[in-house]
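Please read the structure below before turning to the comments.
All protein chains but one are shown at their positions in the complex.
Here is chain A:
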Amino acid sequence: MLASNPEKEASSTPPFLAVRGIRKSYGGAQALKGVSLTLEAGTVHGLVGANGAGKSTLIRILAGLAHADDGGIAVDGKPALIASPAQAADLGMSFIHQELAFVPRMTVIENIMLGLPKKTRFGLVDWPAIAREVEPVARRVGITAPLSAEVDGLSTAENWLINICRALVRRARLIVMDEPTASLSAAESEKLFAIIEDLRRSGVAILYVSHRLDEILRLCDRVTVFRDGNAVSVMERHALSRPRLVEAIVGGAVEALAPHRDVVNKPIVLSARGLTRLPKVDDVSFDLHEGEVLGIGGLVGAGRSELMRLIYGADRPDGGTMTLDGKPFSPKTPAQAVKAGLGLVPEERRAEGLLLTKSVAFNLQLANLSGIVRSPALPLIDYGRRKTLSEGIVRDLAVKTPSIEAAVGLLSGGNQQKVLIGRWLLGAPKILILDEPTRGVDIGARGDIHRLIRSLAARGMAVIVVSSEPDELPDLCDRVLVMAEGHIVRELTGPGITRNAVVEASYAFDGQGKEQT
């Protein structure tokens, strides 16, 4: 690589972006605990870390979508206040996310110019002037589609190029790329890398966020590793290596072995064969046993939540079969899955789990309404019974709430999660699926929730836990299946369930191919 040494330049001119001591917490959970990061013009800076390490939070703060509790940001050595996305753009920062934001029915050039007024003296849009400006940039980044095509029909790769073009037309000096190759083919990725190289030479700074370590090793001049809301390591290009990165991502912590029980001899409750819903779930087969805590590990986007949605009837599979207690099971709606004895605690607990303005009792009883009627003939709610049952759950799960009639949105994240889990305890399902059960939950509630999950399994309930936190699955599970790119790439059992094994298998698709063991 021909990149000049950023350290030498830094002595004469201030870095493009300096982030110092940024803190940010959501509810009780600290997402960023005082991170710093220095980004020089004309360099590619890698940002890596496990899910939940704080990468996205930092990006949201840089983009003006979230506001730091403490800390400072300087652009070109001058303090910068980023209160809104518009201000981030004014500072020359451009963000390209995994979910690309476009107006689908508008053309390529219209999307590129969106929000950038260029008018003739009659106040009309000056299309010839715009075309003169955009066309060379579009050629430079290699957009092959005509600028007058609607973006609706274009490929993801083309959308990336349009986004880069949009950033360059805006004279962006920093482009933040979040998992840019997640949905690109190998050839498309190569093209992107060439453009990144070109951008670097022209003096643009790039913050490159990715789980794919081979890309990080190949592209980056410097890498910052986040772990648990801290920037734990900064590595220069010459010091980069795959083992060093993995070690920094995982952390050198001592493995704590939880007692894993051998449950494979217990009866099988749920069995999936060849379950497929492309592109996220591809030919997945597994068994779930009575009384088992089965962990599903892997990176965000590996297809874990999508697999759970198939089991729960929230999506329909393209192919594959399931059996429940030996009988064919193909739920068409969550309502059918619930009737068959399943329960789900979704990942997005505020968006998909709770009715925030409704009371704790309302949220607890939502899946158990038939259990609180006076009689089948008179379907009125028995408020005494509702109160007894709700208060029982609140007491058993140690939910901290002023009363069962308090709005659930006012509780802390951990207590909201307890309410969601509590909802299913009233109906006693055979299978309980928990997607990221302790995300954004403080450490005390996390322990409570883990103990609760173990005790449910001890009573014979089959539990599936999806988690992106490397520590969570070893603490909790009897068996772990690791997913990558829609496949189950590894099964871990007993003492084989370690945080390193989970992390390593999560990256199994990266470089070496997916079927290795």
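Here is the rule we go by: a contact is a pair of C-beta atoms (placed from the backbone, for glycine too) under 8 Å apart; a residue touches a chain by one contact, two chains touch by 3 or more; residues count from 1.
The definition used in the following text is that contacts and distances are computed from a predicted model.
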Legend entry - Protein name (UniProt record) of the chain left out of view, among "Pyridoxamine 5'-phosphate oxidase putative domain-containing protein", "Zinc-finger domain-containing protein", "tRNA 2-thiouridine synthesizing protein D" or "ABC transporter permease": "ABC transporter permease"
Legend entry - Residue, one of A:A182, A:A367 or A:A428, that touches the chain absent here: A:A367
Inset, instruction - Spell out the interface residues on chain A facing the chain that's missing from view. - result: 18, 20-21, 67-74, 77, 79-81, 83, 312, 314, 333-335, 337-339, 344, 346, 351-358, 362, 365-367, 369-370, 372-373, 379-381, 423
